[in-house]
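Here's a structure for you.
Note that one protein chain is taken out, while the other chains of the complex remain in position.
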Amino acid sequence: MTDAEIDAKLAELGLSLPVAAAPVAAYVPVVVAGGPEGLLAHVSGQLPFIDGALVKGRLGENVSAEEGTAAAQACGLMILAQLKAALGSLDKVERIVKLGAFINSTGDFTAQPQIANGVSELMVAIFGDAGKHARSAVGVPTLPLGAAVEVDAIVAVRA
Amino acid sequence: MTDAEIDAKLAELGLSLPVAAAPVAAYVPVVVAGGPEGLLAHVSGQLPFIDGALVKGRLGENVSAEEGTAAAQACGLMILAQLKAALGSLDKVERIVKLGAFINSTGDFTAQPQIANGVSELMVAIFGDAGKHARSAVGVPTLPLGAAVEVDAIVAVRA
Partner (left out) sequence: MTDAEIDAKLAELGLSLPVAAAPVAAYVPVVVAGGPEGLLAHVSGQLPFIDGALVKGRLGENVSAEEGTAAAQACGLMILAQLKAALGSLDKVERIVKLGAFINSTGDFTAQPQIANGVSELMVAIFGDAGKHARSAVGVPTLPLGAAVEVDAIVAVRA
């Protein structure tokens, strides 16, 4: 799938890629590992920026399910932006393999799957079958900078 | 190790595979990634079902260590059920590579390793040396649907 096709899919969804955010610390956003026939890109945990502002807060407390789902989608857009910056083009994405979704949650909030669908449905909407991935979604009591959601990814890429 | 051999091992332990649960959301249970000589199956985070009922609750609060360990074992059985459904046969399992165990815990519960042994010991009991894996085990304040344990996996598989 070419970058132009992906941009068109995003536009259909009323979305566009953000500028790839610089890591806040001593790591890099994407590392590609594996042999020539099994290249995997490991994408650092991405935080949710909407209109340039970090979505902060906690599900079950001061972030609604709708806001949380949108935050997860924003993490997904940043994952794509990081991949595009690292690989040159999203045309090199072969398969979204695994997403790890960490949801800032109170002890009685248990709808992490619904929130994580914000990023999962984005990947399927963009890449179709190649966007279908394995996933874990868990609650955490706090996240970097007070973010509502953090998502990391493993992505199979073409050489 | 053939499916029949694995079923026999499970029977010795008084266990059997559950029906592979459908994912509760927009993802798939297993994704196989990597080159032909290094195929890895990434298994989504699995929740603990015993006799068809989700094991809910929190270690240190309303779930005993015994119940938690049994819940972790149930997550492991579901991981195997998902692999069998995805690969056709557990005979294709070459090595359990990594388990990620998330234990629903109060702030003062620190026996996550003991709980996670429920799934770790299952893998070694079934696969022997091929069941010896790397692992992380951490406490979390809440999990999807109120589950007591969630476990995801990376598994090396034969083509």
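Every chain is named by a letter (A and B) in the order it is written, and numbering of its residues begins at 1.
Heads up, the rule we're going with is that a residue touches a chain if its C-beta (ideal position, glycine included) is under 8 Å from a C-beta of that chain, and two chains touch if they have at least 3 such contacts.
Small disclaimer: the values here were computed from a predicted structure and weren't measured.
Considering A:Gly76, A:Gly100, A:Gly118 or A:Gly131, the position touching the chain not shown turns out to be A:Gly100 (whole complex). Residue-wise, the contact with the chain that is not shown comes from B:Phe109, picked out of B:Tyr27, B:Phe49, B:Phe109 or B:Phe127. Against the chain not shown here, chain A presents residues 23-31, 33-39, 42-45, 58, 100, 102, 140-147, 150, 152. Along chain B, the points of touch with the absent chain fall at residues 34-38, 40, 95, 97-99, 105-114, 116-117, 120-121, 124, 132-141, 154, 156.
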